[in-house]
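What follows is a single structure, written as structure tokens, with notes after it.
For this view, one protein chain was removed and the others were kept in their places.
A, B and C are the chain letters, set down in written order, and residue numbers restart from 1 in every chain.
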Amino acid sequence: MTPRRLTPVLRLQECGIIAVILVLGILLTWFGGTVRAPVFERGADGARHRVYETGADGARVPAFAVRNKFLNAQNLAQLAKDTSFIAIMAVGSALVIISGGIDLSVGSLYALASVLGALVLRHLGPEGSGAAHHGWQGILLAAAACLGAAAACGAINGALIVVLRVHPFVVTLGSMAILRGLAFVITSGQSVGGFPDGLRALVRFQAGDGLTVIPLAAMVLATVAGWIFLGRLAAGRRAYAVGGNEQAARFSGIRVARVKLLVYTLSGLSAGVAAFLAIGYYGAASSGDGQGYELSVIAAAVVGGASLSGGRGSALGVVLGALVIQMIGSGIVLLGIDQNYSQIVLGSVVIAAVVLDNLNTWLARRQFLK
Amino acid sequence: MTPRRLTPVLRLQECGIIAVILVLGILLTWFGGTVRAPVFERGADGARHRVYETGADGARVPAFAVRNKFLNAQNLAQLAKDTSFIAIMAVGSALVIISGGIDLSVGSLYALASVLGALVLRHLGPEGSGAAHHGWQGILLAAAACLGAAAACGAINGALIVVLRVHPFVVTLGSMAILRGLAFVITSGQSVGGFPDGLRALVRFQAGDGLTVIPLAAMVLATVAGWIFLGRLAAGRRAYAVGGNEQAARFSGIRVARVKLLVYTLSGLSAGVAAFLAIGYYGAASSGDGQGYELSVIAAAVVGGASLSGGRGSALGVVLGALVIQMIGSGIVLLGIDQNYSQIVLGSVVIAAVVLDNLNTWLARRQFLK
Amino acid sequence: RTITIGVIAKSQSNPVFQAARVGAEEAARDLGARLHADIRIDWRTPNDEDAQKQAQAVEQLVLAGADGIAVSCSDANKLTDAINAAVDHGVPVATFDSDAPASRRFVTFGIDDEKCGEVIMATLVKTMNGRGVVAILAGSQNAPNLQKRMRGAVAEAARHPGITIRGVYYHKETPQDAAAKVEQVMEANPDINGWAMVAAACLFTDNALPWQPGAVKCVAMDALPPELAYLRSGQVQVLYAQQCYQWGYRSVELLVDRILLDRSPASVKEVSPLIRVDPSNVDAFARNWDVWLRK
Partner (left out) sequence: MTAFIEFRSVSKRFPGVQALDGVGFSVARGSCHGLIGENGAGKSTLGKILGGIHGADAGEILLEGRPIRPQTPLEARALGIALVHQELSFCPNLTVAENLCLGDLPARRGWLDRARLRARARGMLAEIGSTADPDALVGTLSPGREQQLQIAAAVGTGARVIVMDEPTSALSAGETREFRRLVGDLKARGITLIYVSHRMDELFEMCDAITVLRDGRHVSTEPIGATSPDRVVSQMIGRTLSAAQSAHLDLCPGGERLAVAGLASPGRFTGVNLSVRAGEIVGIAGLIGAGRSEVLQAIFGLDPAATGEVRVDGRGLRLGSVTAALRSGLGLLPEDRKRQGLVLTMNVRENCTLSALSLFSRGGWMRRRAERRAAAEACELLRVRTPSPESPVAGLSGGNQQKVTLAKWLVRSCEVLLVDEPTRGVDVGAKAEIHRLLGDLACRGKAILLVSSELPELIGLCGRILVMRGGQVVSEIGRPDFSEDALMRRMTGLAA
């Protein structure tokens, strides 16, 4: 009897945000209208060529296909890709939020990790002095630098919070400035590029027409990892307990300090993963990266149903929250709304999405009561 | 017996942050060193002139005075002035934090209020069409526009939080974007200046040598007002109650919605006051103003001892918190620390200040126990 | 026929790009009338500088069927791949203001930021007769173009033995924070008698500079309307204006030439010179803004 009861409740939890996504999707498909897009084909050499057709007057004119602006494979693929960086960070941040903390340093941490990874990659790149070490080892080394530094910074955040007994808002506000400052000092404020081609080719690899699989796969992996952590591992349960009632957790013998250390480390790590993907995709890093991401990430978590007072939230919800925010951003572009109004629209829709989500849960609950 | 008990506890509460300020002040005085500054005097016409003296060789050379970089009237006055804008906003924000909420929109609200006030002032200024209405009425009108709009935006924040039952983080994150977007649309992103001279003369009025009294007075007033509100008015007690245990407050018959509405309105109003002073002082406003102030303001509140979980904090503490942050910023300039490291230093000192504050409270407590 | 040109500037919060937007829209109107085409400008500027958002905008524009793209690169490295991908899709790309030299954009129109820093410092040194203590106001630490200008300025100062650099000062990029920073620096270092402002946000306020006219020399970037008042008051000696209106106008012109007329520019690099504005030409220059910021 219990499992059957469990499923609808779980489904309920994220169905609000899914409804929001569906509503947004329908609106965008409807109002986005269509576009004439040029048609390409992949030649024998693997390069893309435009397709030409013979026009009414016999001339050879480039072929166009009419398709819905929102609802087409490429656009959706791009949406997914653009979402992935924030979504991955949001999963990590959600762990922190669920355990009752907050991590304002993710944006800066992302910048520092990017920059460190980029320095290694440049060293290995065509103009670097380590070009000989090219290949897999090089990329792994860069990944290790990037993720290792990120996890270490996260762990330091956690340690400071635990040892100094200072509110996480303060500690991560401080480390937000410190880490960005470090990124700046390391790079002297210059963009670091010139990577070996291997990584870029890998991260930008497209299956089919425009579907960048790697960031997408990473996002799915992060979601699954977050879901397993929160739902299947004892450690996740401890995080919920600490967020729900820290004192009760302590009375139950949970080592609160250890839990905190873990979630901040994971939050750092997730920012590192996002950073590594992003430098792979965009091919460069600078100390200005990720500015303001902390708020986007927290917004994603909150829109996705994580409670800032701790103890509530899910990995899937948070990723969907990131998707909602990205959809709003690209919806503004799609609908041709004047950029001047973009912030007004974004702000309004974020509030509306959360309200809709709440409304939905409330309705579902009433339904459940009947 | 009871009042006696209360007083040392109250004193204890802010003595941590006062200790931090003293430590910072001593460090800056010691390490800041001295500087040769040119000497001015005020002529009969009220303008400032350099003082000349006769050198060893009989030539007329400009006079210099050697003074401590940090510990001199002008520098302290300037520090106070620079602190005042953030401090005034922080008092308002502290009310929100004490009542268990958070206001991320203060920076944007500040920008919108600035811009609205500036538009009125430009209209009344030398190049505006309403230059005839010059004088007090004009300034009052601008102040009304600025403060009125700010309070109204704050009230809307509060109303949304109360009516939609959405976490204040989300609502104010949304309104943070909306309000800045509005400010941008209103000004098309351009700076608005060209005010009548009256206001500037008033706000920039200097008593003595370099002591801008108006922002300072406003800061003192805001502190006193906050202190009265929190400590002496029933409304303040209610704010503490709502922040301490919202449900208990509701069960005891406190109209929680009304309290929230009030604190967000006051937070908006305080941002409006800061905005009006700032446009008076700097003589222009743009939609980019106040970017990132939300974090500075919250940092000031937290450094000043307000608890982000609600129910704890004081107006004086918060203003002192703002002072600490400003001291760190100007300390970096004073000590001639390489600006590349400024963020690192700022971040570290913010954390250190909070730790020191906690340590002090802890020590005081132990003392108290003995 | 209808053509859409995507224009991506660095940030909405920087007022110079609003002039670029007016320029682009006016170019679209002028050229549309001349060439009997319906030219649309699709303005896709991130709110704050973010090269990744710009790269995403390029990708989105390609998907949305834009016929050409003009972009001012916040980070050249990050946009290179996106620009190349757009070109692969048959969408010509022009860069303005900040170039991505390694990409396959067909033209770039703009200043050289490093050069710009040098010019500012050189002018400042000249007005100071080659002797004195200078400070550099450099805006946000993390804006790559400002970093380049700052480096140019530092390098130029190093060539003048009579000049000492007291420091390079960063601040939060709001006019008021910038103005407060200048005050603080002057308070802590009263010996400074020259300012090179490679980012001059502080001059967007009316009373930023805590010195008597002439007591301190100042040369600053940009010549937006609020800044001009300082030239008139004598607190600033020279301003260097970027052709921000032209960034938009000329980029669109080059793109339309390419798309409709299949004409390529003579050279990939088209330099937009800095305009020197000083008290002698300030009034003439001020009139430009009536056109450049027309709403």
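In the analysis below, contacts are C-beta pairs under 8 Å (C-beta built on N, C-alpha and C of every residue); 3 or more make two chains touch, one makes a residue touch a chain.
Here the structure is a predicted model, which is why all the values come from computation and not from measurement.
Annotation: of B:35, B:86 or B:241, B:241 touches the absent chain (contact as defined above). Note that of B:54, B:137 or B:252, the residue touching the chain absent from this view is B:252.
One of A:85, A:240, A:264 or A:282 touches the chain omitted from the figure, and that residue is A:240.
Interface residues of chain B with the unshown chain, by the touch rule above, are 2, 5-6, 232-238, 240-241, 243-245, 247-255, 311-312, 369.
Contact between chain A and the absent chain runs through residues 1-3, 5-6, 9, 232-235, 237-238, 240-241, 243-245, 247-255, 307, 310-312, 365, 368-369.
Following the convention adopted for this analysis, only the chains that are shown with their structure count from here on.
Between chain A and chain B, the centres computed from C-alpha atoms are 35 Å apart. Averaging Cα coordinates per chain places chain A and chain C 32 Å apart.
Residues of chain C in contact with two or more other chains: 12, 141. Each of residues 184, 188-189, 340, 342-343 in chain B touches at least two other chains.
Contacts from chain C toward chain B in the complex involve residues 12-15, 17-18, 141, 167-170, 172-176, 179-181, 183-185, 187-191, 204-208, 212, 224-226, 229, 293, 295. On the chain C side of its complex with chain A, the touching residues are 12, 42-45, 47-52, 55-57, 59-60, 63-65, 74-78, 80-82, 88-90, 140-144, 147. By the touch rule above, chain A contacts chain C in their complex via residues 35-38, 40, 47-48, 50, 62, 69, 74-75, 78, 82, 85, 180, 184, 188-194, 200, 204, 210, 278, 281-284, 286-289, 291-292, 330, 333-334, 336, 338-340, 342-343.
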